[in-house]
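All protein chains but one are shown in place.
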Amino acid sequence: MQHSSPQATVSGSLGIGMVGYAFMGRAHSQGWLGAREFFSPPLWPQLRTVAGRNRAGAQELADHFGWGGVTTDWQDLLSDDGIGLVDICTPGDTHAEIAIAALEAGRHVLVEKPMANTVAEAERMAAAAERAAARGQIAMVGFTYRRVPAVQLARQIVAEGKLGTIRLIRAEYLQDWLVDSAAPFTWRSDRELAGSGALGDIGAHAIDLAQFVSGELITEVSGLLDTAVATRTDAEGVAQEVTVDDTAAFLTRFQGGAVGNFTATRMATGRKNSLRLEISGELGAISFDLEDLNVLQLQDTSEGDRAGFRRIDVTEPSHRYLSGWWPPGHALGYQHGFTHQALDLLNGIAAGENPRPTFADALGVQRVLQSVEDSARDRSWVAVDQLARTDN
Amino acid sequence: MQHSSPQATVSGSLGIGMVGYAFMGRAHSQGWLGAREFFSPPLWPQLRTVAGRNRAGAQELADHFGWGGVTTDWQDLLSDDGIGLVDICTPGDTHAEIAIAALEAGRHVLVEKPMANTVAEAERMAAAAERAAARGQIAMVGFTYRRVPAVQLARQIVAEGKLGTIRLIRAEYLQDWLVDSAAPFTWRSDRELAGSGALGDIGAHAIDLAQFVSGELITEVSGLLDTAVATRTDAEGVAQEVTVDDTAAFLTRFQGGAVGNFTATRMATGRKNSLRLEISGELGAISFDLEDLNVLQLQDTSEGDRAGFRRIDVTEPSHRYLSGWWPPGHALGYQHGFTHQALDLLNGIAAGENPRPTFADALGVQRVLQSVEDSARDRSWVAVDQLARTDN
Amino acid sequence: MQHSSPQATVSGSLGIGMVGYAFMGRAHSQGWLGAREFFSPPLWPQLRTVAGRNRAGAQELADHFGWGGVTTDWQDLLSDDGIGLVDICTPGDTHAEIAIAALEAGRHVLVEKPMANTVAEAERMAAAAERAAARGQIAMVGFTYRRVPAVQLARQIVAEGKLGTIRLIRAEYLQDWLVDSAAPFTWRSDRELAGSGALGDIGAHAIDLAQFVSGELITEVSGLLDTAVATRTDAEGVAQEVTVDDTAAFLTRFQGGAVGNFTATRMATGRKNSLRLEISGELGAISFDLEDLNVLQLQDTSEGDRAGFRRIDVTEPSHRYLSGWWPPGHALGYQHGFTHQALDLLNGIAAGENPRPTFADALGVQRVLQSVEDSARDRSWVAVDQLARTDN
Partner (left out) sequence: MQHSSPQATVSGSLGIGMVGYAFMGRAHSQGWLGAREFFSPPLWPQLRTVAGRNRAGAQELADHFGWGGVTTDWQDLLSDDGIGLVDICTPGDTHAEIAIAALEAGRHVLVEKPMANTVAEAERMAAAAERAAARGQIAMVGFTYRRVPAVQLARQIVAEGKLGTIRLIRAEYLQDWLVDSAAPFTWRSDRELAGSGALGDIGAHAIDLAQFVSGELITEVSGLLDTAVATRTDAEGVAQEVTVDDTAAFLTRFQGGAVGNFTATRMATGRKNSLRLEISGELGAISFDLEDLNVLQLQDTSEGDRAGFRRIDVTEPSHRYLSGWWPPGHALGYQHGFTHQALDLLNGIAAGENPRPTFADALGVQRVLQSVEDSARDRSWVAVDQLARTDN
């Protein structure tokens, strides 16, 4: 019998320090592990330290996933020379401070979406990332749905020109966990902490997905925000005002002229986690639904009276990321996007190329979100300049 | 062997005069015949005369469906005492004149949707219908999708309160026959003749369906109209400007507070005739798609962790209209809605009760359509008072 | 105003005499009418006489559909020179006598499926048809599902060789109207009247469809027949023994070597009328379900890692029979197959060409059915020679 060190087959390693230990902390932890279990990244991710205000919670995560240690102060991560990347999984109101500090401390950064709670914060983050890029640092935002293999195939098909001129983009992110008036008040219904409701939490995904797959940016919006249940009871039994939207609906224009229509809602009874995107072009269409995430629907009008939406099971070895996984037809799930994200980030760092979405990309999404809020407040159309310079 | 007169088993008859002999003329003709073939209406519809400007076209329709005669002047129908109902299947710009004349001549009237090309016309028609009602005449508009059995079941479920408070209404009418830039210019792309494009042609159906099933009226709208292909070539090879929308998208509020989001388009590549409606309520949801018209999807949240959208095959004898048709699971199609419409109208005339949608109902839809146009032009929200008095 | 005779635009006419006035009588009546309403057949079908043992029932049908007269004796039809075709819609035990008499009386014949209750009857019918063919008469059996446009497209795709060598054919006909043990005893559960149960009633459709679309005949079978509920109560409250199968399952070989697997059942809870066929070939596959009858699923393996089942909406004008109907995406239903059947038969008679399925084709199906019964009884494989000579 012969024992081995785990990273024997790879060339180097990267120490990871993660901030946050809840749902997203678990998703990211398995992502880092998955990247080394199922792929051979050029840098071997080492799960070094988890930072969390609640030591017991952080310790429990560390125990389950094999993180080397825990701390209650995220700034400890920046004084540990063994940590090359800071992975930020905390609520959005803390992202700017941690990300900017980490970048200024010379660390690569991965930050969960939404990038920030305000455009101002996002602009400062993007500026910090731009300065850090000059020093060779990488900064990326975690819109993991880009890394679903079926979404990658959709992007590739559009990029090949298979849809022709894009005419119409419809996107929905449908959940239903607030349908019940008796569902409790949590931080997610508090504007101070959450920034916005369905709009920022899931509408951000719909916007990023639509822009990523279409390759086009939104240039103006007209939106509506709705809070169907104005007051909810918190865990202590106290009635609290709901200060965020539970439904956001907005019309858009894309830079190439396409019309867009979006709905993001926590009020779509019976729809648990349905992120749907359909792009209609002159030559064809693609359709995707996260509730059936291994599938891409493709229509090719050149097939004439035998055309129709074709259900592609995106699980062949030739599909992106699939060579690391199982035989055709063996489904991937929600968590695999985090593994692919970790892999892409490790590859990017090794190659010195910043993977998309960059902080600048995510700032663009943030500006769309803000424009929807402005539009809803002013009951008017609002132009969006996603590429506006930031001089922070 | 014994010969019989066809209406032997029914109590009376109603002479029908129809104006128009194209697509809608055929649909209505089979509707009248179907009502007497598959049901036992209290009034036996007699296909008496078809009026059409093109005698050969009208004659061909008459030959195929057994209409008793043809005329090139619709006013002949009003001088024939044997005609009790005028059925108007012509383009929208002629509806007001014919309908008002027929009502003033004492005839019952059925008019195809859209009721008219302008709100002003619709208001005059509604006023005429109101006056005629006082004389016992019936006037109805042909939103036939109300008469799909699955739609009737949806309405019934909502009316029973099974969905609870309605939170969200999403409706789409998706077609793709203008996706190809080379598709020819026809009257449907000409504002003078068609009034509007996707909005009035199919958006009207989406609006009527959403209001009918939810039982709630739209109170304000914010919309966008788009013409993706600005110029098309007509049958003579002449380039013509497209003066109507090919996509209409609009956000709405309903009177009960629900948010609405609508898309009506001829640019949804690969979608041939998909009229979709999903209504999300606190206790459940219903979902319908005209491309699978025998099915209603129903979700009941009280089923807890065993809840889910249930695919109801609406072909049981106990479902509305089904007693006249085939055994369970034997599909009905597009045309059956016209049969049910004819049946409901015959029943209504016999009972002296005006079936919905009345001219007043359709005027409401017309006001929504106009408001969407106003909103798109002014890039603002527009209030809709569907119940506004008309003093024409 | 000018009145016209209904057949003015066609060249000749054909008098129809129909035997039977129940479910199938209605389906055939609308089929004859539909053929002349929506198409321009070379022979104009005249609905001359309905024969039925119950005069009131026959009269009611005649009134609804405009049959010229009724009789209680089907032999009256053979003495009426105005009747050129006898359409047989009675239960299967009467088919042979009526069909043979009609053929010998010089009439064209359409007979509902199942062609007969026994192979011996079917052989006599096929022999009579063969003799009649020599006199220019046409004889056809009513497997109407062949005339669903999506099925026609499936056949065409296979005939073009698009699937390559066929490897596997799976067919199911699933209904559930006998799931309830308390469902009443009717003639359909009585072997004397019905011949067999699910096997002959719906299994016959599955066999014909599989053979028609694949273009291959079944050469051997191994089957099982099951009666899950042995006793049911009839309308008089008397317990009766169920003497037919309610589930038939059978494995087959096709002449080209493909494996077949069939299930026909009235015990498939929740499946109302689902006739499913999937044919798997080396180059592609087709899949069809009668519960979604306007759709054909097509898979083309040459599309590599972008292959997938493509949902073709078979409602384009270029699809068979569709030029007579509605615009793309406007669904046809169950009954339209009967219209297409009437049309094909009228075309065949005018052209002097016997449309498929001929009596010889249907005899082949009957032999498969009998072989399944033999196999189930003997618990062994049974060879089927569908092309065996008949010397009756």
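For reference, chains read A, B and C in written order, and residue numbers begin at 1 within each chain.
Note that a contact is a pair of C-beta atoms (placed from the backbone, for glycine too) under 8 Å apart; a residue touches a chain by one contact, two chains touch by 3 or more.
Since this is a predicted model, take the numbers as computed values, not measurements.
Undergrad: Write out, one label after another, the shown chains that touch the chain missing from the document.
TA: A, B, C
Undergrad: With the missing chain put back, one of B:Met140, B:Ala204, B:Leu275 or B:Leu298 would touch it. Which one?
TA: B:Leu298
Undergrad: Please pick, from C:Asp73, C:Glu282 or C:Asp385, the residue that touches the omitted chain in the full complex.
TA: Result: among the candidates, C:Glu282 touches the missing chain.
Undergrad: Among the options C:Thr71, C:Ser189, C:Thr247 or C:Asn354, which residue touches the chain absent from this view?
TA: Hidden-chain contact among the options goes to C:Thr247.
Undergrad: Quick one: which of A:Ile16, A:Leu43 or A:Val70 touches the chain that's been left out?
TA: A:Val70
Undergrad: For subunit C, which residues touch the unseen chain?
TA: Those residues of subunit C that touch the unshown chain are 163, 165, 167-168, 170, 172, 176, 179-181, 222-224, 226, 228, 247, 249-251, 253, 257, 259, 261, 263, 265, 267-271, 278, 280-285, 299, 301, 307-309, 379-381.
Undergrad: Which parts of subunit B are in contact with the chain that was left out?
TA: The list for subunit B reads 153, 157, 298, 303-313, 316, 318-319.
Undergrad: Considering the whole complex, not just the chains shown, which residues of subunit A touch the missing one?
TA: 1-4, 6-9, 23, 26-27, 29-30, 33, 36-38, 40, 49, 59-60, 62-66, 68-71, 76, 80, 175, 177, 271-274, 290-294, 313, 315, 326-336
By our rule, only the chains that are shown with their structure count from here on.
Undergrad: Since subunit A and subunit C are copies that touch, is their contact same (over half of the numbers shared) or different (under half)?
TA: Mostly same residues: over half of the interface numbers shared.
Undergrad: If you average the C-alpha positions per chain, which one ends up nearest the average over all of them?
TA: That would be B.
Undergrad: If you average the CA coordinates per chain, which chain's centre is most distant from that of subunit C?
TA: Farthest from subunit C by mean C-alpha position: A.
Undergrad: For subunit A and subunit B, what's the span in angstrom between their mean Cα positions?
TA: About 43 Å, centre to centre.
Undergrad: Report the inter-chain centroid distance for subunit B and subunit C in whole angstrom, where each centroid is the mean of the CA atoms.
TA: 35
Undergrad: Measuring from the mean C-alpha position of subunit A to the mean C-alpha position of subunit C, what distance in angstrom results?
TA: Chain centroid spacing, subunit A to subunit C, equals 55 Å.
Undergrad: Pull out every residue in subunit A that's touching 2 or more other chains.
TA: Counting only residues that touch two or more other chains, subunit A contributes 307-309.
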